[in-house]
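Removed: one protein chain of the complex. Kept in place: all other protein chains.
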């Protein structure tokens, strides 16, 4: 298996989006940050552009100035006059302090202050200020384990799905997040920015999107050996499709109580990208876990379990978990 | 009170067992054999040439700040190479592993690429820790060690013995992290560690313990060094070196060491508390039992961010010495340059939260730290403008030292641009923990590396008496820059494509071409490493042709350039009286460059001591004993350390006296040696005053041969 089963030259076609970058992005661009599909991600993108334009104008001019001086005052080229005494100018000093101060002042007001409130994960005004009267927001409880995600829908019969997130379009979705293992980070690059997911603690996040599609979700902070496989696809679907999907999940005979969660939370590397659904999850599981972890409950790692992935996957398979 | 370990433990060997040595690992086992063979060859070689006595007397027991500085730099360069190899392995892993499908090497236990996650984790953790604390820090401390006393006209640091102690404790940290390659394993939690994954429940091996004690040792060594630097600059300045005549590099050394002195204790405490959690079962950073895992992150970055400026400020200082020298002008805006350094040092204390905007601390706190972070951009911007306008109306010589410094400027600009993006929470949420951040801080750290190479080329002739090869210095610059571009431009792009950090399996095939480009960049970096080795070789081979006088560049400015090259062990035959901030340029301008002292006085010099290296070795043993929980060894080494310190304190160091006559003789010989050796002087003007039209004489112009405009004395 030493040989890479990877396609050949055609993969360089993936560089093509670089061209598209110049004139707007394609619908399913590889440039996730430049191609925001969620309200929050879009706001972040806009702020980024303001910041880059302001800073690039200063940095760019400075870079050009350096290059120009390098050319002009090159010794022996006789392009500029030499003044070996010139080491101070009040006017220039004022400008040198003034320009960055002005830039920082502008960016602080226009981007830092506004942006912090606009995409504040706990209460993003870009979503909450224009919350549509039709359609209540959806709550989702997110529980990160070593190394899986569990998404619980309290308004939908407490159904849950692991390692896959389905949300309706045009509807604000509010997350409560916690972890039963270690700290990690919830991130869907095209929809919503990162928020830490910590054991024994509850963080919040919110997303809204009007673009149907499937977006990649990532565990963005190092949380152990299974992190790279701790992925979840996020499907933004129409409300009708969502209702239909929810019906299907709710009717699943598969359920989860605390004892079953205990087994679910044991370290598991999701290499096969399994997305089990649970028609019903014990009520209050989220808060119960929060308390349990604060009381010192742990699902510790066996020593050196991941030193050899093959070995570990065999072990996982032997336990009928893979 | 000690916690129960999830593994075997014996009183004699602690957790150490034969199985901890990875002799089956197809990468580490051959590497181990190679290192052992190389070590044997080195020992045999030194024994064959009978150099042990020389090494022991001249280097291992020395308290001379220049030799200690050289050893710091060698240590730093070796670790820079080790860190680079880690980087190479990471890049190769991501290139091989990217995309779905079976591309793993079962031999290595990996299902994607050739490294299992646990192994990959150790590599990037070691890479980060090594590059910041065991490569950048020793390189900068080494250069400060050599140059700061020379720039203020001192004979040595304030506490020469403490200086040696700092070096050997840092060396102990280096040995500890190197031994973790072959005995047990290293931490996989990143160089800064995450709570609570470094707790025993989630990291049951010794890796995190290696990490703790390596960091503690570096922190100790660096704190000792910073006390020494501050005392040296405050107390040891030669007459005439007023605060406004301190060269900018020395000022940045002062500001940097104030940061180090005050911030490293935070790191020491943070790690000691992690140690307490792991060894004593306390609950500082656990999720349960009332612990607070966010406390760790705060404490760590409370040190971590000032540390960033601790390493960047001396680099700024180096650029501030190199650019004026090769612009033949004083630095533009000296006062604001110094103020900016201290502004950066001050602001560095109030920005640490931007390392974890994503922790969800609310918009008010986020905004506050966002604005504070942007404030750093103001003095940094001022510095860049000042360097730019130092070149304005100058006469620029693009020597290899100069182009490294200018390269550093450009990296700083890119790093600054991206830094201003990251400082804003709204943007930060999208790129935090992504490789965009990684690319950003590599710009900043490479800015330091560029400045360090610039400084090494710039001050090499001062320390060794001959210049490094200019052509190979430039070849290395271009190779290194090509490597930098090829590795980090794709990394920025990958950040925009949403790739997060520390993925040992990058799942998205669309990233693949960029990984390939990065791998090419790594190959170019390898060439630049070879170019560096060749640069050293050629320079030593041709040293006879590249000998220099006191003023090696002909346009040098600060005080260190008035003493002989190589600097004699006593630094200055007579302590200079300083008349100007740019003393060497001032003396050159007024025709005093040839003046030697007429009368001499007896001087007092410290003796060499083996105590420092012994304590260094003992601290290594303490670190190793703690890592493996070999209590008897730890306690024994600790008690021995205290006893050795008491012994040294009782014995004291009377030092020795060099009489005025001996001094005069040595000064004559030193001058004779320098004059005999050096080849035609470099041409150049370099005046502190007087407006003259652009000087256009080319190197080798016979007209300027008769009256060397800048450089020192006539050939005797």
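Every chain is named by a letter (A and B) in the order it is written, and numbering of its residues begins at 1.
Just so we're on the same page, a residue touches a chain if its C-beta (ideal position, glycine included) is under 8 Å from a C-beta of that chain, and two chains touch if they have at least 3 such contacts.
As a convention for this text, contacts and distances are computed from a predicted model.
Peer 1: Just go with whichever of "ABC transporter substrate-binding protein", "Carbon-monoxide dehydrogenase small subunit", "Cytochrome c oxidase subunit 3" or "RNA polymerase sigma-70 region 2 domain-containing protein" UniProt uses as the name of the absent chain.
Peer 2: Options "ABC transporter substrate-binding protein", "Carbon-monoxide dehydrogenase small subunit", "Cytochrome c oxidase subunit 3" or "RNA polymerase sigma-70 region 2 domain-containing protein" considered; the missing chain's recorded name is "Cytochrome c oxidase subunit 3".
Peer 1: With respect to the chain omitted from the figure, which of B:289, B:364, B:485 or B:656 is a touching residue?
Peer 2: B:289
Peer 1: Looking at the full complex, which residue from B:581, B:629 or B:671 touches the chain that isn't shown here?
Peer 2: B:581
Peer 1: For the full complex, which residue in B:158, B:409 or B:468 touches the chain that was left out?
Peer 2: B:158
Peer 1: Just to verify: which one of B:28, B:227 or B:666 makes contact with the chain not shown?
Peer 2: Of the listed residues, the one touching the omitted chain is B:227.
Peer 1: One chain isn't shown here. Among B:273, B:339 or B:509, which residue touches it?
Peer 2: Spelled out, the listed residue whose C-beta touches the missing chain is B:273.
Peer 1: Could I get the residues of subunit B that touch the absent chain, sorted low to high?
Peer 2: Residues 1, 158-159, 162, 223, 226-228, 230-231, 234-236, 238-240, 244-245, 261-266, 268-270, 273, 276-277, 280-284, 286, 288-292, 295, 298-299, 302, 334, 574-577, 579-581, 586-587, 589-592, 595, 597-599, 601, 604, 642, 646, 649-650, 652, 688-689 of subunit B touch the chain absent from view.
The rule we apply is simple: only the chains that are shown with their structure count from here on.
Peer 1: Could you list, by residue number, the parts of subunit A that touch subunit B in their complex?
Peer 2: Touching subunit B from subunit A are residues 1-2, 4-6, 11-12, 14-15, 17-18, 30-34, 40-41, 43-45, 47-48, 51-52, 55-56, 58-59, 62-63, 65-66, 69-70, 73-89, 92-93, 95-97, 99-101, 103-104, 107-108, 111-122, 146, 181-183, 185, 187, 189-190, 193-196, 198-201, 203-204, 216, 218-229, 231, 271, 293-298, 300-304, 306-311, 313.
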